[in-house]
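Only one structure is covered here, and it is reproduced in the block below.
Every protein chain except one is present and positioned as in the full complex.
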């Protein structure tokens, strides 16, 4: 139940303060050059940095354990693992019997009767290091077909960008921005929102935009495995995400069909309200996804909660936490989208007889 | 790829204007009384009615083909089928080579090289009759555990309810409302939005709220099969849905952690911003989901499009279409949520050793 | 749990004496001509005939319900159904509370607490009508690549063919033989075994050989989805099958490596002890499978058993049963192998980057 994907499948394991985090990619086609520098750079991006992200310094040297020979993918499962370093489990001893508000502590404990309370254990955002490394492997496949996945932050707390369209320069800018801001006009305001929350021992929510460029027409399977379904599944499954939109998303619910339909001419679609997906299948336009993150549940203010014995207690967290988990979350979203696109690319390959004939050379 | 669910699995087949629509439920536990009146009533609710929905009159007599013996589920797959009646395929001959804007015509044609153009074929909302019948079977399982799924419409076009909390009376009201309106104060305004659009040959979007009451703690599997992930997957997969929110959804992205965290006391959670899901697992509170529908793509106004030969053409649709697909969509959402809850209920049963001991009677 | 296949997936539903038997094929590529005459001929072959098979006359007119448009597969799920005709449920009233020896009655009842006792319900060989129709659809795909699946009976009871190799003529002969005998020299002896058992109200076991010709190299996925694994799974899953062998099978356990290894020269493999599969992957040679069927459990002699109240009773069956279920079983084996080959053909298509490049036309 922890694996995602059908043909390009990702499994992960590991806890925040255990031995480490690992994963397995099954279904990577053979013949792909495994660019380690690129993979390590992807993992580094996730770490975020400076005063806007967690002070926890992770030296994330992910090691590939299988599936690569002489630098090339063999088609076998690619296992990888990264050890947890700089672990300060004692930070958590004082909350071992207490449910942190809005954390998975409560549900894990009641579902399993036992939980690894150290940093949230399995439920920690720490797991995303495996997701990002796996997403990097997916990107190595996707770039063979010139499919690019871009992302950036559009809003933090009460500040939101008014730009409705973002060009390549915006995404280039976001890549270099310390908070991955897509709109440089409001970058400093977004930063203030984060620092303000941080100063108060609080946290703040954020919104990210992900854009897939150059996806071929035909990705997505009706009806149980639509492209938008699976994007929504795995993005909603990312820690702290509470809403997912495709294309115009919520806005489209307020519109008339005549304003929402994307008309077509000989050059293709004139508009892209649908966000590049029709009937659950990519239509060749940019795939546009918006993801909304709640504020990091870990705050340094006194909160009302209970312990496992139902005693009411006040909790005031220590430890090292992002004031705005959405910032680094946008990088993880990219990886998740990459994993899905890779799977869909493989799935679509066998959708029609003529595709199979190209492979099996029959005439 | 067309099936959803792991233990409580749903498959469907069929096209809008073919022989009919069918489905298979695999994994229904044995011993459940199959209440046919209830199942037929569910299907009838989906039809909507009167001037707010499609004039297509479907006499949807779904027939169970297997898996039930002497009125009780046997644990075997439950197959069912409903014939397409009142089919007027000729309505579609004039568009057989034309791509209707915002329909799946374009993507199906390019993915498969062939499409059943009659009423959208497989991509038609007609498929949801199977989903609703299957959801009814799921509800028969869920009601054995007193788990209820409620729904209603909160917004149409530019009109939206300002109520933030909805009680049982609201959902009771919605059930009887012709447009499933949750907020009686604005019901007539919502109706006007629909009729206005209809009068102009246009369509309009809408938003629905789904609420699960009395779900046990522990539903949902980390990390690939979280409850919120799977809800998002299958609700986003429903025709015309462009956004899905859990709990406070998008609003939570604008908040501070101190305002978004649900504090806990000895009575349980004091607030429910999280919508009853923490770490992807139900926490025992109401599960709150918001779903946003785009306007029906089928409108009766002239639109710019192309045919399969890339010639630019004007299209003006005929046929029978909902002016606001979201209205009936809310009923389908209920069914989808029921299917997922049933699957999660089964999956959670084996999460801990002591559960298994209860079943296998070892000591 | 009732579906098999990953990309080319088969689901079935239905009971022996219920409304009928149905199935769904998901993943059939688009663009394949659906040859109904061929499909009906496949179903007819399964019926066997004359004095060697069941007197139950099934008028098996399987009807396709979806997934085919203008005689061509659309890539959508192909649903199909055949009604149960000539049902004589009253034949079973006298055994409704009794467990027939070697039938699934005992296990179904204890697993589910309820069973459809009419002709074995879901556990009846009657289900294979769906499997054979689905296998026919798979064969329509396979024949586009000139992959052929042949079969025949090699042994009945104590009589067994001594031929170690069977050529195309043998399979041609088997196709026309009333008992699908591969070796005409012993056909009459095999017939006598069946008729002798039948005369005594008894039944007899049999062995079948299945041969796949012209399968491409590369079918099968390491390690969980090897070609031989999946063949063994679904063939062992067929009613009455108690053993499956690949290539030399059991004989190879008695040999030395020097006599069992298939040496290779520039023309290919010199021998085929391995039965066309190495490391779980097809090697381009004929794929050779042997399947062994127990005698039909339904016999007309008095047997000791118990009823659901644990009372000891004598049972003497009535009804209509094959004296040698293996005979018709060989046809079902062909269909099962076809379903697996189709799935493997699709799965293998994405195993390497260069295959994907052929499809997505990148350079």
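Here the chain labels run A, B and C in written order, and each chain numbers its own residues starting at 1.
Simple rule for what comes next: contacts are C-beta pairs under 8 Å (C-beta built on N, C-alpha and C of every residue); 3 or more make two chains touch, one makes a residue touch a chain.
Please read these numbers as outputs of a predicted model, since none were measured by experiment.
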Omitted chain's touching partners, listed by label: A, B, C
Hidden partner chain, touching residue among B:4, B:76, B:129 or B:256: B:76
Chain not shown: contacting residue from A:74, A:200 or A:271: A:74
Selected residue (touches chain absent from view) among A:116, A:202 or A:248: A:116
Residues from chain C at the interface with the omitted partner, ascending: 1-4, 6, 12, 99, 101-104, 106-108, 110-113, 122-123, 127, 155, 157-158, 160, 197, 202-207, 217-218, 220-226, 228-237, 239, 242-250, 252-258, 260-266, 270, 273-275, 278-284, 292-299, 301, 303-306, 310-312, 326, 347-348, 351-352, 354
Chain B residues touching the omitted chain (full complex): 6-7, 27, 29-32, 75-76, 141, 144-146, 216, 222, 345-347, 349-360, 362
Interface residues of chain A (partner: the chain not displayed): 1-3, 7, 9, 11-15, 18-20, 22, 24, 26-27, 30-31, 63-67, 69-70, 72, 74-79, 81, 111-116, 121-122
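The rule we apply is simple: only the chains that are shown with their structure count from here on.
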Proportion of interface numbers common to chain A and chain C (over half same, under half different): same
Chain B and chain C: spacing of chain centres that average the CA atoms, whole Å: 38
Inter-chain centre distance, chain A versus chain C - centres from mean C-alpha coordinates, in Å: 44
Residues of chain B touching at least two other chains: 1-3, 12, 111-113, 122
